[in-house]
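Right after this comes chain A.
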Amino acid sequence: MTADCPSCGAPIAFRSAGLPIVVCDFCRSTVMRRGPDLELIGVSARVPDTITPLQIGARGSFEGRAFELIGRVRWQWRDDDGLVGGAWSEWLALFADGSTGWLAEAMGRYTMMTGIEPLPDDDIVRRVGAGETIRPDMLVELADASYRTIDARTAEAVGSEGELPFAAPAGETLFGVDLADAGGGRASVQKHGDVVTAWHGSAVTLRALQPRGLRRLDGWRQPGWAA
Partner candidate 1 sequence: MNDSPRALSCPNCGAPIVVRAVGNTVTVVCGNCGSSLDATDPDLTILKQSIAAGARSRIPLGTRGFLAGIEWEAIGFLERSGGGGSWQETLLFNPWEGYRFLVDDGETWRLGTPLDRLPTEAGAIATLGGDRFTRTEGYQAQVDFVVGEFYWRVAVGETVDVCDYEGPREASLSREANAAEVAWTRLEPQADGVVESAFGIAPVAPQRSAGLDDARAPTFNTIVAGIATFLLLAVLMLAPWGVTVLDTTVVVIPDGPAAAAKFGPVALDRRRSGVAVRGSADLENAWVELDFALVNRATQERYEASATAEHYRGRDSDGEWTEGDRRPDVTFAALPRGSYDLVVEATAHVWPARQSWEQPAAASEPPIPVPVTVTRNATFWGVLWLALIVIWAIPMTQWFFWYQRNNDE
Partner candidate 2 sequence: MTLVGRILFIAWCSLVVILFAMAVNNGWSPFADSGRGGGGIFVRGGGGPRHK
């Protein structure tokens, strides 16, 4: 499905049926879908250059389910001195059944996560919602599984592109706690505005995702598996 950008008139492609936000590739306008109507709600910052083999349109397979990357939000966090401590990309993966997940890419490491329903007595969800301090290496329970906290940070969006479930203008903030278990399982509890969401999935290698349509990188020989 395609439409014209209400700001610049360039064609906009919708790969998903249900996602409300799309960022125009040409003018960076953030466009919201309301039924058949397109509404201009702002301008997205460009995602800064990063060395990554991923790109919108790349395909792969996670736990036997085919997916395609359709959007990206770049986040960064600041340390106590206000300096940027690091940044990562969250790639929105659209699975064949229409559901979505986030493929996080940080420092050459990847985690795929999909949304879960936390249990009412999951303490970590309450603590994140209340904005409590979370230390690393704490044992926590989430949706009947045990994890250890690996970090807890407030992140700010630096840029976004493609189709997204929410608008991520530069400076938009998100508080997230990352959790890991001994089997390579990952989970996350995030507070975006007043909404607390829970996610789980696992750490993956790029190779294990059997990626197709990756970006070529100048000066690097593409591995055989990354066709």
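Everything that follows uses one rule, which is that a contact is a pair of C-beta atoms (placed from the backbone, for glycine too) under 8 Å apart; a residue touches a chain by one contact, two chains touch by 3 or more; residues count from 1.
Inclusion criterion for the candidates: all candidates are chains of the complex that A comes from, given by their letters.
Only a predicted model underlies this, so the values are computations on that prediction, with no experimental measurement involved.
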item	value
Complex member in contact with chain A (any copy), out of 1 or 2	1
Contact footprint of candidate 1 on chain A as seen in their complex	48-53, 55, 76, 79, 83-87, 107-109, 111, 136-137, 148, 150-151, 180-184, 203, 205-207, 215, 217-223, 226
